[in-house]
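A short write-up of the structure that comes next.
Note that one protein chain is taken out, while the other chains of the complex remain in position.
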Amino acid sequence: MPREIEINPVTRIEGHAKITLKLDDNGVVSDALFHVTQFRGFEKFCEGRPMTEMPSLMARTCGICPVSHLMAASKACDQLLAVNIPPTADKLRRIMNLAQIVQSHALSFFHLSSPDLLMGMDANPAKRNIFGVLGEYPQLAKDGIRLRAIGQTVIEILGGKRIHPAWTVPGGVNAPLTPEKHQQISQLMPEALEIAQRTLVWFKRNLSRFSEEAAAFGNFPTYFLGLVTPTGGLEHYDGLLRVVDARGQIVEDMVPPERYLDIIAEAVEPYSFMKFPYLKALGYPQGIYRVGPLARLNIIDHVGTPLADQEWAEFREMHRGPVLSSFHYHYARLIEILYGVERIMELLADKDIMSPRVRARARPNRDEGIGVTEAPRGTIMHHYRIDEHGLVTWANLIIATGHNNLAMNRGVLQVARHFVDGSKIQEGMLNRVEAVIRCYDPCLSCATHAYGQMPMRIELRSATGELLDQVGR
Amino acid sequence: MTPEELQKVAIIEQESQEQYDHRIHVCMAAGCLSNRADLVKQQLEKQIAANGLERRCTVKGVGCMGLCAAGPLVSIQPKGIMYQEVKPTDAPDIIQTLDKAPIERLRCDTAMPFFKEQKKVVLENCGLIDPERVEEYIAVGGYQGLLKALTEMQPAEVIEEVTRSGLRGRGGAGFPTGLKWSTVAKAQHPDGRKFVICNADEGDPGAFMDRSVLESDPHRILEGMAIAAYAVGATQGYLYVRAEYPLAVKRLKQAIRQAERLALLGNNIFGTPFSFNVDIRLGAGAFVCGEETALIASIEGKRGQPRPRPPFPAESGLWGCPTLINNVETFANIPPILRNGGEWFAQIGTEKSKGTKVFALAGRVKNTGLIEVPMGIPLRRIIFDIGGGIPDGRKFKAVQTGGPSGGCLPERFLDMPVDYESLMQAGSIMGSGGMIVMDDTSCMVDVARYFMEFCMSESCGKCVPCRVGTAQMHDLLVKIIEKRATDSDVRLLNELCDMVQSTSLCGLGQTAPNPVLSTLRYFPEEYEALVQAGREREAAGSNGSAMHVAPQLKPNSTQPQAHVDSEVTP
Amino acid sequence: MSLVAVKPSPPSNDKRWKIVDATMRRHGHEPRALIETLHTVQETFGYLDDQALRYVALSLRTPLSKVYGVATFYHFFTLKPQGEHACVVCMGTACYIKGAPQLLEAIGQKYGIKPGQTTADNRLSLLTARCVGSCGLAPAVVFDGEVVGRLDKSDTLARIEKLICAKPAEVQHDT
Partner (left out) sequence: MTRPSVPKPAGVAQPQVVTLRIDGRDVSARSDETILSVARQNRIDIPTLCYLDGLSGWGACRLCLVDIKGTPKLLPACVTLVREGMEVTTDSPRLQKYRRMVLELLFSERNHVCSVCVSNGKCELQAMAQRLGMTHVSLPYRYPRLEFDSSNDLFRMDHNRCILCTRCVRVCDEIEGAHTWDCRGRGIETRIISDLNEPWGESSTCTRCGKCVNVCPTGALSQKGTAVAEMTKRVTFLPYLTLMRNSDEP
């Protein structure tokens, strides 16, 4: 008798989602669907608005990584103005973007994922949260909170506020870096570096504990996509698109981001509000690929900062090629934190960093602009068209979680097959299904998060809708 | 024109009327006209000609006879027989029975309370004279009041007479007319100009008193305005009439031409130094222009937006000059007050509300039409005696007075005397005189919503409380009617009522909450029932699930194929 | 460009502009004559279009935006040409209580238009009035200027049908 299990809502991710597991007559999972149940409509409601509003408007897509949207939108707007922004502005934007990577990765790793890693998947949900971690592993929890705070403080110093700063504008940034701010940021970096290194050491020591998860959590061959520097280094703010296959072979390289549509296309499914991008060359739904920290570390030839380069080499040694398990998104995230801190320190040392020339002014000169950057969760693409008065007539957004959509569905199915026993509903098993989603740190376009006890109901129904079993918490 | 000439016109007209044995009056006001009274008149004329009765009979079109519900109305004078629902085909019968017994099947009982309970002051000539002939107005004593004022009284004495009459403004708020006149009389302007404006922009939905007076007895208004102009020292008057009343506009234009021809308007009227001219200004469909300052803006050729008062128009009105604004019915009361004296007028009505009031009786009542009653008459006598009660065996529920600024009064107020103070105390107002009767089929919340929709679309949009407040109140009422409201919505509605009432710029906003407040006060159970129904529906719908995040909007067009949703499954 | 010195010439050779000119002249081309002039334009041409508004503004030395503001403030004025026939449903209180909304709904359903709209074939415009002052005859509808009272749904629809079928041949020639 085919049945369905529904997990609704999925907790400790950014946004609203639910998971439906379809069971076949033998109680074996036959299909898994990851639904994004929220309608946001950003692409629609920016129509008719002025292009200068786009960075801030688009930043509202998310309360966790507003900076990433800010960057992508600002870059798309730079294109609409047809300007090259002053080099100092470019560097300052990079600092903010990296600070965002650091704080967001810290949130994902320490606040949202570490409870599972530390307390175990089957632990009491009441304790399986950041507060539980704080009780039992105070140093780690404090490190996490501190690291996130440092990232946010850098954003605040530069942009004037922690969340949704309006400092990045079309043509550059709206205020140069002052000596006071430079000093404030510089002073924070050594501590951040220390925490990043300490955490990496701890994680690597405990890696063996999670071998089961590592093997089962979205461990399948896919393509990987992301930005790289012209020399193949790690890049988050600007760069060229590269696609690598599961064996590490480069299939697309040095593609200017404006040509993103040559590489990917988007499909729509009736069960989710989220779009399904896929690799054009492979078609739908075969063109599955992943983005984000794991993908970024899988596509590059080198990182570009000394400490992170070492860690990356070690990371890539695990499987002698691309790391396929989605579980290792966590690992990749820690390496990127290290990179971020190192790179911020390099940028702060630049001799031009305090130049007052931080903005290029122009009227809209092109009617189409595309901005692509790397958000903590992966590549985001903003694509706008404007009319002769600078009002947006059309917009297309592909956000990181969107790229991962197909991969997440695949990951859920894989986990469900491995852990779910159709005859019985177990809290812990369901939590693993959620956890695989959480590996991708999905940003489902909303700033809603839940800590600790979350009302949750899973129903097991027959095809005729008869309620067979239910679990509540 | 000299006083003697006026007398002469009157006598000649009276004599020419009396030469006929039968004078057939056909109501040519809008109500009867829409039932083809014009064809009836045509047929009657044909029949007279066919029967060779031209020398004994005359047919004339007259103004409103009041019982609009039974039109077309025809009356035979001097016998005083009245026929109702007359068709053109009835003409031969009517002509042939002139010297015989009246036709019973057409007969309208003039002894019925509808006619007997009324007292006509404003409408005294309505239905009796041909509004298109100034001579007929003069024949029944028209322009005698003006003559008396100009030749026998000082302006101050005229104001004193009006003050003595106790007349209060018939436009809505009931401001003492004498006081208003004396304020304008006292006010000075450097260039010495003053204006008199007649507000004939009758805009209340459900009111047509002014229209009937304008269409049936236009000269009365001109005379009233001229007397007022003399009293306050104005030389120019404006009649601000709704463009939606083309017949009234036509008759007023005609009346002004006639009066000018007879020198009853113009320079040196009756040989005195007093000069007065009247121009017509057309309103263009804005209820708010009933408000004095908005009306002035409109005459000045601007958007009809009110401005804060003080200063009041009496001090600074049209083009900054002192301006007297009264409505049609107020001016219509002036000639008889001058003719008969203020004392006479003050004997009618109650202590604080003198005279009569014209009401447009409509809605769920048998005898709809125009009535005039002395102030102080109980509502019950208006609705059940004059109005003949509720048709179709239904039950009385409420009566709405004062239009969108007024309120709905329930059954227990039926014995309340109709005067300014009592109505105000009960939460309604006299207003311009619309009176809508409702039976038990009417939903009072919907009535409140109806009026709020009216206020919302008529708000000029200048001040925030009225512009946005009425829209918000309207939305809340719709929410209540659609059973989506909660107790907090009703609380919010109450708060908005208070706020809009207290903070709006002009009368429109200040009184817009009245229909809501009065229905909330007298029919709370109807609101409660709708809110309760909403609560029950809510409870039945959500089934206590605290965690549903399913979207209102389903992704794309098709339903999720592989998901069982607790909300979808029954 | 001097607004005062140059007397603007009418937007077209249409003789009817003389009627408009006459109204403005009677008021000495004073800005205060704006509403009276708009009344004349609407009476003469049936509606107020941009060129008429522009001409009136120039002639009365009144700012364009002010003219537009006045023309849209008053609901009696219309900026769009109306259909060949107009059906005005009175929404006064008495008519409302006695079923005017149902009439409106019936008309709307049959002809697919909302109040303020004109049918695609331009035959019929549906309008509402806040009160035509025929409360004694509620519910009342004005068909091409003729007030008819005490209507029900079928009466109303029948009258409209009669109205718009009056001169069908002529309409087809036009198109």
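For reference, chains read A, B and C in written order, and residue numbers begin at 1 within each chain.
Methods note: a contact is a pair of C-beta atoms (placed from the backbone, for glycine too) under 8 Å apart; a residue touches a chain by one contact, two chains touch by 3 or more.
Not measured: the values here are computed from a predicted model.
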| item | value |
| --- | --- |
| Shown chains that the omitted chain touches within the full complex | A, B, C |
| Residue touching the undisplayed chain, where the options are A:62, A:98, A:119 or A:169 | A:169 |
| Contact residue for the chain not shown (choose from B:307, B:394 or B:535) | B:307 |
| In subunit C, positions touching the absent partner | 50, 53-54, 63-69, 72-73 |
| Touch residues of subunit B, complete complex, unshown partner | 187-190, 286, 288, 303, 307-308, 310-311, 315-316, 320-322, 456-465, 467-472, 475, 492, 495-496, 499, 502-505, 510 |
| Hidden partner interface residues of subunit A, rising order | 48-50, 52-53, 55-57, 60, 164, 166, 169-170, 174, 361, 363, 389-391 |
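Here is the rule we go by: only the chains that are shown with their structure count from here on.
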| item | value |
| --- | --- |
| Computed distance of Cα centres, subunit B from subunit A, in Å | 69 |
| Cα-centroid distance, subunit B relative to subunit C, in whole angstrom | 24 |
| Where subunit A and subunit C are represented by their mean Cα positions, the distance between them in whole Å | 60 |
| In subunit C, residues with contacts to at least two other chains | none |
| Per-residue overlap in subunit A, given as positions that touch at least 2 other chains | none |
| Interfacial residue positions of subunit B with respect to subunit C in the complex | 30-31, 33-35, 68-69, 71, 202-208, 211, 243-245, 281-287, 298-305, 360, 362-364, 368-370, 400, 403, 434, 436, 438, 442, 447, 450-451, 454, 458, 460 |
| Subunit B partner contacts - residues on subunit C that touch it in the complex | 30-36, 38-39, 62, 66, 69-70, 73-77, 91-94, 96-98, 129-138, 140, 146-149 |
